[in-house]
Each structure stands twice: as C-alpha cells, then as structure tokens.
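Removed from the display is one protein chain of the complex; every other protein chain stays in position.
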Amino acid sequence: METPTETLKELSRLKIEEGAIGVNALEMRSYELNALIRDLVKKGFKGLNLYNVYGQRYIGAGLSGDITFKVYGTPGNDLGIFMNGPNMYVYGNVGDGCGNTMNDGLIAVYGHAGDIVGYSMRGGKIFIRDDVGYRAGIHMKGYRTAPTLVIGGCAGDFIGEYMAGGIILLLGLDESRRHETRFIGTGMHGGVIYVRGKITHLGKGAKMMDIDENDLRVICELVKQFCDLFNFNSSKIIKQEFTKIVPVSHRPYGRLYT
Amino acid sequence: MKTYLPPEYIVKRDVKLCNKCKVCIQQCTYGVHYYDEKEDCMLSRDENCVNCQRCVFFCPKHAIIIRKNLVSYRKNHHWTSEVITAVKKQAETGRAILTGMGCDKPNLTYWDKLLLNASQVTNPSIDPLREPIEIRTYLGKKSKQVELALTGEVVLKTELTPQLCLEIPVMFAAISYGAVNLNVQEALARAAVECGTYFNCGEGGLHPNLYRYGDHLIVQVASGRFGVHPEYLNIGAAIEIKIGQGAKPGIGGHLPGEKVGKEIAEMRMIPVGTDALSPAPHHDIYSIEDLKQLVYALKEATGYAKPVAVKIAAVHNTAAIASGIARSGADIIVIDGVLGATGAAPKVIRDNVGIPIEFALASVDERLRNEGIRNEVSIVASGSIRSSADVVKAIALGADAVYIGTAALVAMGCTVCQRCYTGKCPWGIATTDPEISKRLNPEEASRRLINLLNAWGIEIKEMLGGMGINSIESLRGNREQLRGIGLSESELRILNIKPAGR
Partner (left out) sequence: MRPLSQVNNPYKDDKNIDACALFGMINIEGTRFPFKDPLKAISNMRERGNGLGAGFAVYGIYPDHKELYAFHVMYLNRQAKRRVEKSLEEEFRVVLSEELPTKEAKVSNPPLTWRYFVEPNTSKVNEEKITEDDYVMKNVMRINVSERGKALIFSSGKNMGVFKGVGYPEDIAEYFCLEEYEGYMWICHSRYPTNTPGWWGGAHPFSLLDWTVAHNGELSSYGANRRFLEAYGYKCTMQTDTEVLTYAFDLLVRKHKIPLELVPKILTPPFWDEIDQMQQKQKQLLTALRQTYSGLLMNGPFSLIVARQGQMIGLPDRMKLRPLTAGMGGSFLYLSSEEAAIRVVQPTLDKVWNLTGGEIVVGMVKAPAFVRLQLATMR
C-alpha cells in the first residue's frame, strides 16, 4: 500500500482511521468524490469511510473486489450501480436506483430507500432496514447466484415487476401498517417474492402459493442476516405468516404473437 | 379450425431436371421439401415455405423456383391480399402478428429522392484514384473551442475527449447474440477490425470469444440490462444506451424462452428457458435528467475513458429529444429511422410507428446547429442505409457516420425474407441452432463484409471527388450538394434542400 502522507498533505479531506481511510465528502461534486474513491481503491485501501455525504451519486459504481464502504449521510442516486463485490453500509437514507444492475456484493441501508432498488441486479444482496419506494427489485435476474433484496419496512407499488430471478423478502416490520403495495410481481417470469403478512393486490402474471419447508429455511436465513445487521429480534419476526409469490409462467409472452 | 390461409408461396419443381438428390430437404429448415418413397418423387409442403431462396441457390440442377402464390381475390387497392391474409390470420390465432427485418411499405425511402452534385468548370473534380481523399471520421464530443497556452511554445490546454476513429464512416449496427449466432457476430467483428470501424454487440451480452475484438466494439446497455457488468462495460471502445429502435419505437422486446439455451442464458445472465424481456422503457429513465444520470453512471463506471452513445428511434419530435440528449452528456446520438430492421417486432408497430430517417436527421442537425451545440455530439444515422450513395446523402444531410444492419446481413447471405423471429434462418444468420449456425462460416462472411465496405469506400471517394471535396468533414451538413426530386415544398423545407434544377 502506498503511504498516504502525500495525499494527506494535498487533501485535508483524508484521515487514516482504524483499518480504513476516512473521506470528508463535504461539498464534493459526484465526479470528484468518485474519482477520489477510484484513486484510493487503486492505491490499495480496502476500507473507505465516507462522511458528510450529501447527494453524491454513483458511489461505488462498477467497483470490484473486497472493499468495505461505510457511508455516513444521504447518498444520491445509483449508489452501487454496476457494483461487483464490495460491501457498502449506509448510515442514512438512500436515493433512487440503489444497487442498479449490481453484480455482486452487499448493500445495507440503515434507513429507507427510493425507487427501483436493485433494478436488474443479478447477484449480491441488498438489505434495506425501512421502506422502499416504487418498483423495488424490478427486473431482478437469477444468474449463477440468486440476487437477494430484503426490505424491513413496506414497499411502493410494482415490487418485483418483470422479475426474472432472485429473491425478494418484504418484511413489513412496522406492525401498525399494512402492506398497501399494489401490482406485486407484475409481469414476473422468474424468481420468488416472500411477503410477511397479508397482501391483496397481485400484478398480472404473478400468483400466490403457500410456503414450504425449503422456503422457510431461506426466509429464516435471510431474516437472521437482516437482524444481525440491524439489531432486530429474529424469532419474533419469523413467528408471523409468510406468503410466497411466484410467476404464473416463465414464458409470459409465449402466446402473444403469431 | 380449418385454416382459410392459402400458402404464401408455391414451390415449382422441374421434375425433368430434379434428380432427387435431396439437397433441398437438407437445406430447408422449415420442412418444405420431402421425399415420397411410394411414388419415388420429391414433393413440397408449400404452406411452410417462407421464400428464403436457400433451396433455389443450393439445388445443383437449378430445378426449383419459388413463386408468390397469387390468390385471385377480387382486385382491390384497399383490401389487398396482404390485408386479407393478416385479418384471417388474426381471426384464426387471436395473436399479434410478428415479423422480422424492416418495414417494407412503399414511399418511405427518401434517399432515392435526393440527388448529388458534381463539379463542372468552376471547381475541379478530384480523381480519387490518384489524389488523396480522406474519409476518416472521429465520433465523440468536440470542444466548442480549442484553448492554447501561448507563452513561448504553443501548448494544448483543451483536453481531448474520447473519440471513436472510423476509417470509413460506416459501422455495423447493434445485432445481439440470440437474435443471431456467434458466427455472425464474429464475422462482423473481424470485418470491423479489418476496415477500421466498429461493430455493436447489441443487448444480448458479449461472448468471451469476442472480447479480443474489444477495441472495435460498441457495447450496448438496453432496458433489460442483459449481460451488463463492469468487465463488459470496460471491454468495448464505446457504450451505447439503447432507448429505442426504428423498427419498434416505444416498445420493448423479448427473446422467446425457447431460444434461451445455456449459452444465451449465460451471456444475458438470466435463467435458462425464461423469456428474456427488455422492458419498453429503462426503469431508471423516466425523464431527460434521468438519461443524464445513466450517461454519467456509465462514465463513472468506466473512468470517463469512453464515449457514450444514446440510440433513439426517429419519432415525431426527435429534434427536441436530440437536443436534450446532446445536453445530457452523451457523446454520440444514434437516430434509427422507420425503415430500421429488427429480429422480431409486431408488424403493426414496425410498419406504422416512427418517421423516415432523412427527415429526422435533417431536423436534428438543424436544431443542434441553431442551438449552437452541434459540436457537442456526433450524429449517427441508422435504419435504411443500403448503399454508398445513401451514406453520402446522410452525411450531406448532417450525419457524422452511419450504421448498417440489414446491408451487412445481406452481404452475408440474408435474402430479407422477414422470418428472423422463427430462429430457423436457413442461411445460418438469424438462428442460434448450433447445426444451422454452422452454415455461416465467419471467415468467408467477414470477407464479404470487408469487400462490401471496401467497395463503398471507393464509391464514397468517387462521389466526394466529383464534388471537389477531398475530406469528408467538408461534406457534413453540406446540403448545397443535395437536390430533391419529386418532393413537396414542405418536404424540401424540412430537408432544407432545393429542388433539382434550382
């Protein structure tokens, strides 16, 4: 690893911390912050703590390898887009497109997320402690490993739209609220959505099924990981009933054309 | 239900010439030809014939002719046999009609209504065989102005933006793995390398065998995000965001599940056997500022080292849209006209949605110039380019370069029978069937493509020389070199050219 002294002199933004380098992102433009991140990763830093993040976009875009980000603040859209391995812990709420087209790695958000969380993701895991916006998990795809999206709160409409693979787990932990999401799994043709509690409004192309033992094992494992991250009581969560939503067909468009 | 659909084509076999060698049976992928052992003769199931001409070309005795089955409905200009057939077909199936290739309706080709100029007396024409004529083209954002430091030695302060360098202003349009097989993409790739241009892998991901052609590759990011991963984004010379396609503006696409075998699933990073859906919109682009977000996401993911193109279908307000794209940070705008082709599209969309590329191109170029942002982006015209003359006319209307798709496939053997969506292309092109794919030899196919581009290069230089122009940039947007024939006043006004004779 290159000694950071030079860089430190240039940039009072940087600070060596335990096992990581701290970056004060205050008033940095998106491209400046991302250029700095790419530079630090290139220099061999494996832990990056980003402070005072206010809306900077594309954090972690396209990065590969065993890197751990801790993001403090409110990052902007497309956090972790095209990401391919790093772990990203966000201590705040995130904007739209979190985990867009993500390939591998982990995103854990200690707050809520905007629309299209995990759009087209095909690997890795995203955990959102609170709510997510519209079209979460849209067009997730199963490939090699199943991409996974776990949502602690409630979701907006069209969760799992066009879903082609992977797992979405919607927990709805705030007992005072019911799931009001509509058009669940519209056009889905692969993958599975688990919902804790009752739902009423399924999208076209999706159907409900009872969960079996195998499903329960998957759910338990994900709930455990969720609770480890966000400090919840897993046994209490598991107690409630879960619904499983799967595609009617893998070929939704099979009988449309001649 | 008894079908009321007569066969579209009739197979005529000259029994005197036919020696029953059965080559036609081997070559036909639609099961038209068969041998009747009892009668010892060759017969055909005409209803299966798509008129791809494969058997005609391969019959060693030239014993086969395919004819259009001219059903003698009463003559009617409104209720043509095509219309009647379509209605009957839908009445029998209840489905939308699918088709392949580009729109085949008349009167949408405006290239043929444009005529080029040549020098006489006041300006010498140039002989391209002896004098240099440059057709190299750079695609990408150009700065508005070059800044120099002038203390002592002149030093360039302006940073050069990433550019694609084309030795001929013709590139191969996006054709995805899945729509065609790997041999076809391999042929396109080799020809692009040889001719100093680029091929586009479409939205089907990229086969590892093609990674070595990365310097001549444009990777596509479409709404399905198939096969998009960091390595994919970084391997190409440029990235193209596909918003729309001339053959099917405003709708998504899908590769039917039966075509999604192991390899295609791997490339597209989806499960085997599921429909590969490309949603109609990008779900992270609901507005123009979102396009900017994706453009910059791609630039961030690739370290600002590659131009980003945005491809749209030519529609009614293309000029305004293009202006927005130019301001979104994109380096190249691709406009695909109504005649642009596809592997599969609903026929009603293909034939009725969108506008001719000539009008879209002229209005986009005009608009960007009026707004003073023409240098911000390069323009690539796509959809309907058939010849070097079309290329030259497109550039004179304001394009920097063109894409060819159908022309490249025709060079490889395609006969434009429009049945690409069946996946059974007997020419080994629009198929991923491993056996049929072998019919296309990438080496030979690339030779055909190289020959085509070389021939066009010669012709482009001939035309430029005739105009007294020795560098293609002096043709770009040079509409004084064009005249219209048989065009209305308003058509001339939009194209901003004069009628022939004036």
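Couple of notes before you dig in:
Labels A and B are assigned to the chains in the order they are written; within every chain, residues are numbered from 1.
Everything below uses one rule, namely that a residue touches a chain if its C-beta (ideal position, glycine included) is under 8 Å from a C-beta of that chain, and two chains touch if they have at least 3 such contacts.
None of these values were measured; they are calculated from a predicted model.
Touch, as defined at the top, links the missing chain to these shown chains in the whole complex: B. Check B:134, B:194, B:266 or B:462 against the missing chain and you find that the one touching it is B:134. When the omitted chain is restored, the residue from B:72, B:107 or B:145 that touches it is B:145.
From the set B:50, B:379, B:425 or B:469, the residue in touch with the chain omitted from the display is B:469, counting the whole complex. Touching the chain that is not shown, out of B:3, B:19, B:123 or B:317: B:123 (per the contact rule at the top).
Along subunit B, the points of touch with the absent chain fall at residues 119, 121-124, 126, 131-132, 134, 136, 138, 142-146, 148, 150, 154-156, 158, 160, 163, 365, 368-375, 396, 398, 467-471, 473-481, 498, 502.
The rule is simple: only the chains that are shown with their structure count from here on.
Remark: subunit A and subunit B have CA centroids separated by 37 Å (rounded to whole angstrom).
Within the complex formed with subunit B, the subunit A residues making contact are 30-31, 34, 38, 57-58, 61-64, 77-78, 81-82, 84, 96-97, 100-101, 103, 116, 119-120, 122, 135, 138-139, 141-144, 161-162, 164-165, 187, 189-190, 250-258. The touching residues of subunit B, when paired with subunit A in their complex, are 89-90, 93, 95-98, 224-225, 228-230, 233-234, 254, 256-257, 265, 269-271, 273-277, 279, 283-284, 293, 296-297, 300-304, 344, 346, 421.
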